[in-house]
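Please find one structure pasted underneath; my questions will follow.
The other protein chains are all here in position, but one chain of the complex has been omitted.
A and B are the chain letters, set down in written order, and residue numbers restart from 1 in every chain.
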Amino acid sequence: MEPLDPVDSPVAQEEPPAFVSPGDPFLAPGHSYASVTRDISGTVLRKTQRGWWIGFAVAISLFLVLNFGITLLFAIGVGEFGINIPVGWAFAITNFVWWIGIGHAGTLISAFLLLMRQKWRTSINRFAEAMTIFAVMCAGMFPFVHMGRPWLFYWLFPYPDTMGVWPQFRSPLVWDVFAVSTYFTISLLFWYVGLLPDFATFRDRAKHKAGKLIYGFFSMGWRGSARHWKRHEVCSLLLAGLATPLVVSVHTVVSFDFTIAIVPGWHSTIFPPYFVAGAIYSGFAMVIMLAIPLRKWYQLEDYITIRHLNNMGKLLLATGMIVAYSYVMEAFMALYSADKFEHSMIVDRFFGGGYGVVGWILLSCNLFIPMTTLWSHRIRTSTVGLFIVATFAQCGMWLERFVIIVQSLHRDFTPSSWGMFYPTPTDWMILFGSLGLFLTLFYLFARLLPSISIFELRHLVHRTAEEAGVIEAVEAE
Amino acid sequence: MAKRPIYGVMAEFNTTKDVLHAARRAREEGYRRMDAYSPFPVEGLSEAIGFPHSRLPVITLIGGLIGCFGGFFLQYYPNVMGFPLDIGGKPFDSWPAFIPITFELTILCAGISTVVGMIWLNKLPTPYHPVFNVPRFQLASQDRFFLCIQSKDPQFEIDAVVRFLKDLNPREVNVVPV
Partner (left out) sequence: MNSYSPQSLQYEPRGFQSKALAVGVVCLIITLIELFLHPTQFFRSYLFGVVFWLGIGLSCTAILMLHHLVSGRWGFVLRRSLEAAARTLMWMALFFIPVVLGMRYLYIWTHPAAVAADPILQQKQFYLNTPFFIIRQVIYFGLWIVLAYFLTRWSGEQDKTANPDLVKRMRNLSGPGLAIYGFTVSFAGFDWMLSLEPHFFSTIYGMLFVVTEAVGGMSFITLVAYFLSKREPLSEIIRPSQFHDFGNLLLVFTLLWAYISFAQFLIIWSGNLQNEIPWYVYRINHTWATIALVLVIFHFAVPFLLLLQRFVTFRRQYLAWVAGLLFIMSILDLFWLMMPSYEKAGPQFYWSDWLALIGLGGIFLAIFSSQLKRKPLMPLHDPNFVGVLQHE
């Protein structure tokens, strides 16, 4: 018997699939392993579209604004920020808390929904994880530029220096260094582990030599062996189990930055769960704001369905309700405490001359608009409606952090040290510039990497076909 | 056919059912050194080729324990033994304040050891592997399933293996050169 020589059997261009998926609320019908592979890799392995160049140019311009602002800051000093005593923390820390909160939804989708074995995570987890990583990068930049002497940032790390001095481990600012760097590392690893099989797909599908080489390098020689997959699955589950408590701890530690102090408006025991819920709230708002254009521009409506948007809308509502609960508890406890500083802080927050107006805008963006509209199924399933509501929630969450930080600081215990904070042009440049950094990274991601996990989509095709009994039907033929 | 060295014989399948069936049959037939390849994790496939458990959780546990004790010691040592400083009247051993960093380092070490462990156990990176010598193997990362019986198998006898695989409803069967 003459064994076949491998060179004799070429790879056919197109073959009809053995079966197609009958569809699911989370996947349009008619997809096969090959069609999902083709669709998603098609968004990357092709010529760059003009629309992408336009968007990328806008993002880069904003990013340049950030560079300009930071250059000014480094050249002149932190005086470029509008901060002074008593408001020593303002935009930079607000942006830090806001950005890192945005990251939380990505980890929640990739880790917690994996543990819960939720089908709908499949088509949103990849770009949500990318969002996490870029948001954490934006967030990490702010404490760094806020330091005044950023070139000495390594003083925060514990290393045996020549003076024998160690960081102050009782300080939440040092906890933050550990929390944020752990969060970034674990998110990046989790993302890479998920990308590994997709790099292999790209390696095998790329037409250019350079593409084959680069994707091949990152795929590390992945061959999809059953042993590989077994360890890969165990690894993903273990990482998910680690990342779920981690994501809770990160915003908890961020909230400790405030609660460990004794400033009225900061020292509040509900902050840890309240910050975590707020983080997930703003994060889901961001996922919605990214998913809606992404599915439209890349024609991914088959994968990111209306049901996905509906579910995200529901999660937005649930986490928003926890935020609302926290507002009520804070206001009530300030009155109940019979502490005059707590009391005047909460009155000033909404009725003070300084930032009272901001307080009401915050409530409107965060509560009155989303918490009334999101109950409606119509709003949750309309792309335009949901996008608008998510935008309000996003602005509301930024304002919330601003109010917590600045409003609490601007009235000290002694009236002689009261003062206002006004943002400078540099403040604004760095805030909007950070959006530019985020968008630039996201545009590069959408251009170079699969925005939806391909191997998990194949798994979803298989799962839906199996549930509907399609596979058995094919076998029987 | 010349006597050039071969890595094994590989069969290609269209569906998960076929590859699962083939892997189970191959084990029943007495083959031990084999591997199956699929474009997504197929439930039961690793068990079918005789790889039911992974040691990865042990590696994670060890990493986590190192991070946990190391993290606490990192804070306990300078504050209590190395350079005790009275700050705000807090006790030197401020254990409640040491818990956040201990927790973070536990997760960090456990996470890194999990990923490094996965890559290491999978023997990645692998710059060269014989299975890629089959041109159609590139479909293993797209929509096809493969089963390869390796020449290392004590029962390996090329004609018998090819005949055996051809009976399992493959799309095609290829010899994999080294």
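By definition in this document, a residue touches a chain if its C-beta (ideal position, glycine included) is under 8 Å from a C-beta of that chain, and two chains touch if they have at least 3 such contacts.
The shown structure was predicted, so the numbers you read here are calculated from the model rather than taken from an experiment.
Colleague: Checking the contacts here: which visible chains does the omitted one touch?
Modeller: Among the chains that are shown, those touched by the missing chain are A, B.
Colleague: Among B:Val9, B:Ala97, B:Val115 or B:Cys148, single out the residue that touches the unshown chain.
Modeller: Candidates B:Val9, B:Ala97, B:Val115 or B:Cys148; residue touching the omitted chain: B:Ala97.
Colleague: Considering the whole complex, which of A:Ser41, A:Ser110, A:Ser219 or A:Thr252 touches the chain not shown?
Modeller: The one listed residue touching the chain not shown is A:Thr252.
Colleague: Of the residues A:Ile270, A:Ile361 or A:Ala468, I need the one that contacts the missing chain.
Modeller: A:Ile270
Colleague: Tell me which of A:Ile85, A:Ala210, A:Ala338 or A:Val384 is the one touching the absent chain.
Modeller: A:Ala338
Colleague: Could you list which residues of subunit B touch the chain missing from the display?
Modeller: 96-97, 99
Colleague: Which subunit A residues touch the hidden chain?
Modeller: Contacting residues on subunit A, toward the hidden partner: 170, 245, 248, 252, 256, 259-260, 262, 267-273, 317, 321, 325-326, 328-330, 333, 335-339, 375.
The working rule: only the chains that are shown with their structure count from here on.
Colleague: Which integer distance in Å separates the CA centroid of subunit A from that of subunit B?
Modeller: Those two chain centres are 29 Å apart.
Colleague: List the residues on subunit A that touch subunit B in their complex, please.
Modeller: So the residues of subunit A in touch with subunit B come to 1-7, 9-11, 17-19, 32-34, 37, 158, 164-166, 168-170, 172, 174-175, 178-179, 181-182, 185-186, 189-190, 192-193, 197, 200-201, 203-205, 220-235, 238-239, 242-243, 245-246, 249, 252-253, 256, 455-456, 458-459, 462, 471, 474-475.
Colleague: In the complex of these two chains, what residues of subunit B are touching subunit A?
Modeller: Interface residues on the subunit B side: 1, 9, 14-17, 23, 35-42, 45-46, 48-49, 51, 54, 56-57, 60, 74-75, 78-79, 82-83, 87-88, 90, 94, 97-98, 100-101, 103-105, 107-108, 110-112, 114-115, 117-119, 121-122, 124-129, 131-143, 158-159, 162-163, 172-177.
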